[in-house]
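Note that this is a trimmed complex: some chains were dropped, and none of the rest were shifted.
Going in written order, the chains are labelled A and B, and every chain counts its residues from 1.
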Amino acid sequence: MTTVGFIGLGIMGLPMATNLVTGGFEVIGHNRSPGKVATFAERGGRAANGIADAVRDADVVVTMLPDSPDVEAVMYGSDGVFANAKPGTLVIDMSTIRPDVAAKLAKDGSANGLRVLDAPVSGGEQAAVDGILSVMVGGAPDDVAAARPVLEKLGRTIMHVGPAGSGQTVKAANQLIVAGTIGLVAEALVFLDAHDVDTRSAVEVLAGGLAGNAIFDRKVEGMLARNFAPGFRLALHHKDLGIVSAAARDAGVATPLGSVAAQLVGSMVARGDGGLDHTALLRLVEELSGRSREDDPA
Amino acid sequence: MTTVGFIGLGIMGLPMATNLVTGGFEVIGHNRSPGKVATFAERGGRAANGIADAVRDADVVVTMLPDSPDVEAVMYGSDGVFANAKPGTLVIDMSTIRPDVAAKLAKDGSANGLRVLDAPVSGGEQAAVDGILSVMVGGAPDDVAAARPVLEKLGRTIMHVGPAGSGQTVKAANQLIVAGTIGLVAEALVFLDAHDVDTRSAVEVLAGGLAGNAIFDRKVEGMLARNFAPGFRLALHHKDLGIVSAAARDAGVATPLGSVAAQLVGSMVARGDGGLDHTALLRLVEELSGRSREDDPA
């Protein structure tokens, strides 16, 4: 039986690790706050006593952490993954982090005899629970093939998109488009509302044409109902757009629309709305149009 | 039998008028350049001798013209629609024009005893030929109901979105989102290409998630193949974004993303690329990223 060391049992990590248990893997879980480890143990996982303990006997290590520094902290150091995993271990970082950090992790892991992949996901908490995440994988083809049995318990679409770091690059592109599209839909909704238009009929016809997008399909009902409970928090999207900006800057890529989207998301966070769903950008566009809604919940 | 006066037999108008003939209407067509009228006559239409002649005996008048001034020129004046159509005639303007002009036409038409609707379309030339346009209709409910038998020969989705001018407002919102989405997809493609990513795999995974949109579904193949033959010309999109800007300005609606998209489209036109498909925005983003493609056709 394959043994998986799983580090990071948060909102996403816990259901993912649980799906691996259900899928027949032996899973040793670690989390900085021990409460999550106890919950994981109740669900059939084994509780690790620190990172070294979680990875020492693992064939595969999965990490699911908030940001680049968290992943670096877990990988490096005398108690870390690189120092304690067996040679040949497959290390799959599924966090959303900087592509350049992911590439460096792959290089440094390789120097330690490890096979490191970056495999960020999209789909959110519900897809994590349901095991239907989309997974964008960067790394060597053989390593990606070896990781498939694990990844297929977590996601429905497992796409190898290039060498180490590529998974993070594609995730960054995803976050760029999503933020921009939410902004465009918000502008359109305020524009329609400011004229004498039946917004619901308009949305229906817009969604069916060349203006159609997944925000219309999955998110616009919440926007029209003014339900901005996350979902995906603006604070996390802000972090991700920081990754996009840095990666675009490093590569010399112009993002005239992406940089505006980043400004808008950054404003929401600066104003204290980082805990709302990213579709709450609608509120900012309304405010910039002198059309704030008094009936807005919260 | 219902008689339709059809004014504007261009790339869109000619197949639309032809579909009305095929659908069993008596159609009298007029076009400024007479060659198009001859072609229409070969397809079973009747050739009008001027605007007045086209509308004098019509139950329904349809106009399909390039821009607001063209529509105003056809409606007003002693030879125009308003002066020559019978009281009670249904006048359906299917051009893409300014919402405020559409509202004024409805008001002025009403003063002449006419029932005026704005009913711009989306879907492009092929959808016009196939009779499967999406039609966004603004006007009084009774008039919209009366227009349905005609509109249903032209389009698959006929959506009443509000009072006079609303159809144009929704079309404007459509053009805002489409231009912005093309820009976002272009930024993502250049971003992916600038890193070591397999662009086709990346597009596949992006299109299936929250970043999915109709540009990925219908247009990205052309972008990857660098086929920028129109399609929908940048020059027309530029005209439409002028309508969006003016309508947003008049209503005090903020369009931070839309205004950037308008700048990008405007640049393409200023540089002499107005005849390319709107997806050619990709070229501008590449150029701004120092990544112009030497193998680019044309």
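The working rule: a residue touches a chain if its C-beta (ideal position, glycine included) is under 8 Å from a C-beta of that chain, and two chains touch if they have at least 3 such contacts.
Treat the numbers as computed from the prediction; the structure is a model and nothing was measured.
K.L.:
Beyond the 2 copies placed here, what is the full number of copies in the complex?
P.N.:
The entire assembly in this structure file is built from 4 identical chains.
To be clear about the criterion, only the chains that are shown with their structure count from here on.
K.L.:
List the centre-to-centre spacing of chain A and chain B in whole Å, with centres computed as mean CA coordinates.
P.N.:
38
K.L.:
Tell me, which parts of chain A touch chain B in their complex?
P.N.:
99, 122-123, 134, 136, 157, 159-163, 165-166, 169-170, 172-174, 176-178, 180-181, 183-185, 187-188, 190-192, 194-198, 201-202, 204-206, 208-215, 217-219, 244, 247-248, 251-258, 260-261, 263-264, 285, 288-291
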